[in-house]
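Missing here: one protein chain of the complex. Every other protein chain is in place.
After this line comes chain A, so read on.
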Amino acid sequence: FSGAGGGNDIQWCFSQVKGAVDDDVAEADIISTVEFNHSGELLATGDKGGRVVIFQQEQENKTQSHSRGEYNVYSTFQSHEPEFDYLKSLEIEEKINKIRWLPQKNAAQFLLSTNDKTIKLWKISERDKRPEGYNLKEEDGRYRDPTTVTTLRVPVFRPMDLMVEASPRRIFANAHTYHINSISINSDYETYLSADDLRINLWHLEITDRSFNIVDIKPANMEELTEVITAAEFHPNSCSTFVYSSSKGTIRLCDMRASALCDRHSKLFEEPEDPSNRSFFSEIISSISDVKFSHSGRYMMTRDYLSVKIWDLNMENRPVETYQVHEYLRSKLCSLYENDCIFDKFECCWNGSDRQVEFLSLCTSDLSNIVMTGSYNNFFRMFDRNTKRDITLEASRENNKPRTVLKPRKVCASGKRKKDEISVDSLDFNKKILHTAWHPKENIIAVATTNNLYIFQDKMN
């Protein structure tokens, strides 16, 4: 924003793109999660091959004030490996479903990464000095013949090329029968939750050999199963509150102080179905694919197949705002069901909190006023809650001139197609943007296409 209070619209410009150029996408390179750390200096991606790649923002060059620092590869490591479940004779995918950063407490960085079954705590640390001058060892590590040692010296630290090491510090395994879809770190920074299709477990970051089950919706008779958990998140401020969403479009807010097993919700958020939009696919498109609290925790945002909804935690019977992401797909649901696109899980995210705005509007308004989410054809959408304006942008290598403002895109639903509009039938449904992230403090966004990561920033004057 330029100026306080979100006056002008942000003008987004291409900044960088990471990943292979060819159209032939290797399955392992498909990006499955994107997450900025708490300072925004680090940007992590997880892929289908079980790897985590962390990018680090360059320190801002004071002479080049027209652009913020670029993101360059900082560390790459194999987080998860494919496993085999011998009991069921099935593979356990190594795909990274979610990454969540811990707030930084010391020189090292910590993140949680999870696949379908196992969560791992990784420590990423830098090493830029090493000790030299051992008495008993040569520089290459071989032991010296003791008889050749005639003097003693104190080893000293000498600078070396920066080395970034990632090491797994905790492995939280064997707690989930079903596929993990969410992890969320509590505001106490000591515990976190992991949610699979039917259960939510509470962990302590230090303890790996046990977890507490806090939600269990598995019916006694699996034949009666009609609803699964799709996402879960801790409240940003209240360490005993969390929410979880379901495949039936409901969100339940639970308080861990109420009982050990939070099967009875404290609040149930559900919007009654609009009878005029009823179809065979009503249930499927109501399934919530992502839920995110706003910065203050007063609101939460949910993403279902066609829309983004903002809920006020004080009002359970309907959302306060609804934004249509790609309503033109409503008439194509049968085809989208057939080709499985209707099951795509789009995520959503809030804007970061602007430092200037933060001070001025701390008491009066929620800092979360823009929402971003992805769509097909490598389009992604942003909705401004204050101005009620929305924009569609495209992540494509054709727009890769830095500092050139991205051109808004428009999809023509029916009728005469205007120039520069793209018709619904021309949309490429294999090019989907499921994962997006917004820098926590600045107007920098990371948008993941199938196997590329795009970084856009606002045009600084």
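Criterion: a contact is a pair of C-beta atoms (placed from the backbone, for glycine too) under 8 Å apart; a residue touches a chain by one contact, two chains touch by 3 or more; residues count from 1.
The criterion applied here is as follows: contacts and distances are computed from a predicted model.
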| item | value |
| --- | --- |
| Choices "A-type voltage-gated potassium channel KCND1", "GPI-anchor transamidase", "SRTD2 protein" or "Phospholipid-transporting ATPase" - which one is the UniProt name of the chain not shown | "SRTD2 protein" |
| Listed residues A:Asn237, A:Ser331, A:Thr387 or A:Thr404, member touching the removed chain | A:Ser331 |
| Hidden-chain contact residue, picked from the options A:Asp22, A:Asp161, A:Asp209 or A:Glu223 | A:Glu223 |
| Full-complex contact with the absent chain, from A:Phe77, A:Tyr134, A:Phe212 or A:Phe429 | A:Phe429 |
| Residue of A:Ile92, A:Cys239, A:Cys412 or A:Met460 in touch with the missing chain, whole complex considered | A:Ile92 |
| For chain A, the residues touching the chain missing from this view | 85, 88-93, 116, 178-179, 197-198, 222-223, 225-228, 230, 247, 275-276, 278-280, 283-284, 287, 330-335, 337-341, 343, 416, 424-429 |
